[in-house]
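Only a single protein chain was left out; the remaining protein chains are all shown in position.
A, B and C are the chain letters, set down in written order, and residue numbers restart from 1 in every chain.
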Amino acid sequence: RTQSHAAAAARLDLSGIYPPIATPFTAKEDVDYQKLEENLHKYAKIPFKGQTTRATVQLTEKMAAAGADAVLVVTPCYYKGKMDSRALIQHYTKVADSSPVPVVLYSVPANTGLDLPLDAVLQLSQHPNILGIKDSAGDISRIGLIVHKTKTQEFQVLAGSAGFLMAAYCVGAVGGVCALANVLGPQLCELERLCLSGRWEEARVLQQRLIEPNAAVTRNLGVPALKQAMEWFGFHGGACRSPLQPLTEAEAQRLRRDFSSNGWL
Amino acid sequence: RTQSHAAAAARLDLSGIYPPIATPFTAKEDVDYQKLEENLHKYAKIPFKGQTTRATVQLTEKMAAAGADAVLVVTPCYYKGKMDSRALIQHYTKVADSSPVPVVLYSVPANTGLDLPLDAVLQLSQHPNILGIKDSAGDISRIGLIVHKTKTQEFQVLAGSAGFLMAAYCVGAVGGVCALANVLGPQLCELERLCLSGRWEEARVLQQRLIEPNAAVTRNLGVPALKQAMEWFGFHGGACRSPLQPLTEAEAQRLRRDFSSNGWL
Amino acid sequence: RTQSHAAAAARLDLSGIYPPIATPFTAKEDVDYQKLEENLHKYAKIPFKGQTTRATVQLTEKMAAAGADAVLVVTPCYYKGKMDSRALIQHYTKVADSSPVPVVLYSVPANTGLDLPLDAVLQLSQHPNILGIKDSAGDISRIGLIVHKTKTQEFQVLAGSAGFLMAAYCVGAVGGVCALANVLGPQLCELERLCLSGRWEEARVLQQRLIEPNAAVTRNLGVPALKQAMEWFGFHGGACRSPLQPLTEAEAQRLRRDFSSNGWL
Partner (left out) sequence: RTQSHAAAAARLDLSGIYPPIATPFTAKEDVDYQKLEENLHKYAKIPFKGQTTRATVQLTEKMAAAGADAVLVVTPCYYKGKMDSRALIQHYTKVADSSPVPVVLYSVPANTGLDLPLDAVLQLSQHPNILGIKDSAGDISRIGLIVHKTKTQEFQVLAGSAGFLMAAYCVGAVGGVCALANVLGPQLCELERLCLSGRWEEARVLQQRLIEPNAAVTRNLGVPALKQAMEWFGFHGGACRSPLQPLTEAEAQRLRRDFSSNGWL
């Protein structure tokens, strides 16, 4: 099994920009598959490198059977007081042992209240079926240190937000899984290209214009704003499902300003 | 509908002590229904007043059809940055509007990272199908204030932990949903009786002996400790499901000491 | 020295209600000693039991020389990441060893970001020159446990806020150091009397009417609100020193409502 894992892991290159796909819903809050498909056709014209999904342990086999190249597994967090390194290492090890496709760790403290501890990341980086990590915490020292301490294992680090994408490339990340890629996908791919070709001055100018739009669709206004912005840029965003609330008029104006003041609208 | 809700709500008295039932698992991590049934027979001999379950919105109808008298609905929390009063009021209002049985709010920041805001509690307390709240945060000023501000609505406040049960009765709560009731159920019912009959000196002595065992099976060592202690007291606790880890030997000794030093073992 | 400490500690009974005195300033932000004195004359007619001050280690001798009966020593907190039990035990032990008057521990996480750990409290409770603790965190389980674990040492626990004063008495505290006592001192002393004489029903009604005014002058609007409310009740509150800001008109109205809706104005 280890051998096939290693082969699977070797097969998959995570570098590049990934949008965590926003899901369009119908008026009845069912998934709107037709609009989702139209979005995917549009995304297909942007040089993204793949697609991920967050999954619970039980979903990995289904995801693999459905054609997933890899699974993105968020930290379990309800009993967060008990989620120490020991528990998290065992959890991810079990998932990676049984998953037919490679596993990517996912640490997103803003949502889970839990940061995957560094020692757990380093130990899990040695598992043959664990490819890398999506780190949304944004602690750039930690991201640099993960790159540094795993450099002999080809462990791949992905920035979890467009707000620190350039800095993450700067310290050795290979890409990003960025909500903003649902809206400004081509721009993020351009930022990637500038970083990879060492054109840091141009990268800085572009990066700076992306911070406010990114903050708007993530920590400030969240998924409702992401979906609204998608509409402005020709994608189907649609409504959110409750308990997420639609934007107020004031919030929508603020969102528009965060894009327009940076020259995107 | 409002009328039937009001009737349903009127029907149900939440006062008393409730154990959030621990679920025994088989070696394969399936629910062990036989052992669960045996536990329930034992619990039936303790003067508990009912049974609750945390549920997502979609589960309330199933729960009602299965015979639940009420549903305990935890705050949604994954996108916690967006879970403001507006979103939470709308969420609970929708659930309560559609639930065939009364709804009890459930705020447990230690697990969810989110405290149901006071203004949301006060507004929701006016819904005819919302009976009360299980408050596990343990902010006794807040609990007293909720009682004070809802006194004309017969809104029922339940302490979410045995550690502050006596203090909660003291400021006007009507009962508790306490993990410790899975282990020391008779003692918690005795504490209730002492509080309700105004024997506060005796209540204090008993309450003080319950704080350490309670902390051990909740915030300190959690569900694995609860299940271990259940075994010591003649219930089926059994194993936890991953990622919760079994107690280490040192933790088990510490757990035992927290019960024995208070005279329970 | 231990003997004289023990004698000193034995001499002082901390039970009762204490106002942490608000300091009036002149227009130039100097201390207004005349108005302070007038306040003290008014306070003298309320059955408070004493007066404390928070002090750094270096101030204790000055305070004793100036006539202080005891010193209230807040946890050091700037390097809070390093303030573990070891450091805090050593800190307070040094202070208590050298202080001519008894020491009262003071834990106020809302201001310091640091809770004095339980094990440190328990160890320090054995020092002959440490009399008790002012606990402003409001974790009533913890307060009950401190009382329980120190009952053989006559260690005295004081509630750090009027919001949980009754609950604190209920679990064994001997008094409170309450900002609200600068405004509603007689009412807090009445609450004390009701608790100590076992008239818990009346105590509950009074306690509930104090929670909102207390929250207003502490965590919600803070010292500027405390000083404004003092003016309304015949004391000299006066201005705050920068960077604390005066209340806005809307805040002043909200403050008034928190007192008037509970029947105090």
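As a working rule, a contact is a pair of C-beta atoms (placed from the backbone, for glycine too) under 8 Å apart; a residue touches a chain by one contact, two chains touch by 3 or more.
Fair warning: this is a prediction, and the values are worked out from it, not measured in the lab.
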item	value
Where the missing chain makes contact, among the chains that are shown	A, C
Options A:Y78, A:W200 or A:F233, residue touching the unrepresented chain	A:W200
Residue touching the undisplayed chain, where the options are C:A68, C:M83 or C:A216	C:M83
Given A:P117, A:G172 or A:P186, the one touching the chain that is not displayed	A:G172
Residue in contact with the excluded chain [from A:Y92, A:Y106, A:F164 or A:F235]	A:F164
Hidden partner interface residues of chain C, rising order	76, 78-83, 86-88, 90-91, 94, 110-113, 219, 222-224, 242-245
Hidden partner chain, residues of chain A it touches	138-141, 144-145, 147-148, 161, 163-164, 166-167, 170-172, 198, 200, 204, 207-209, 211-212, 214-215
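In the analysis below, only the chains that are shown with their structure count from here on.
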item	value
Fraction-based call for chain C against chain B, same above half, different below	same
Most central chain, Cα average position	B
Where chain A and chain C are represented by their mean Cα positions, the distance between them in whole Å	48
Intercentroid distance (Cα basis), chain C paired with chain B, Å	33
Residues of chain C whose C-beta touches two or more other chains	none
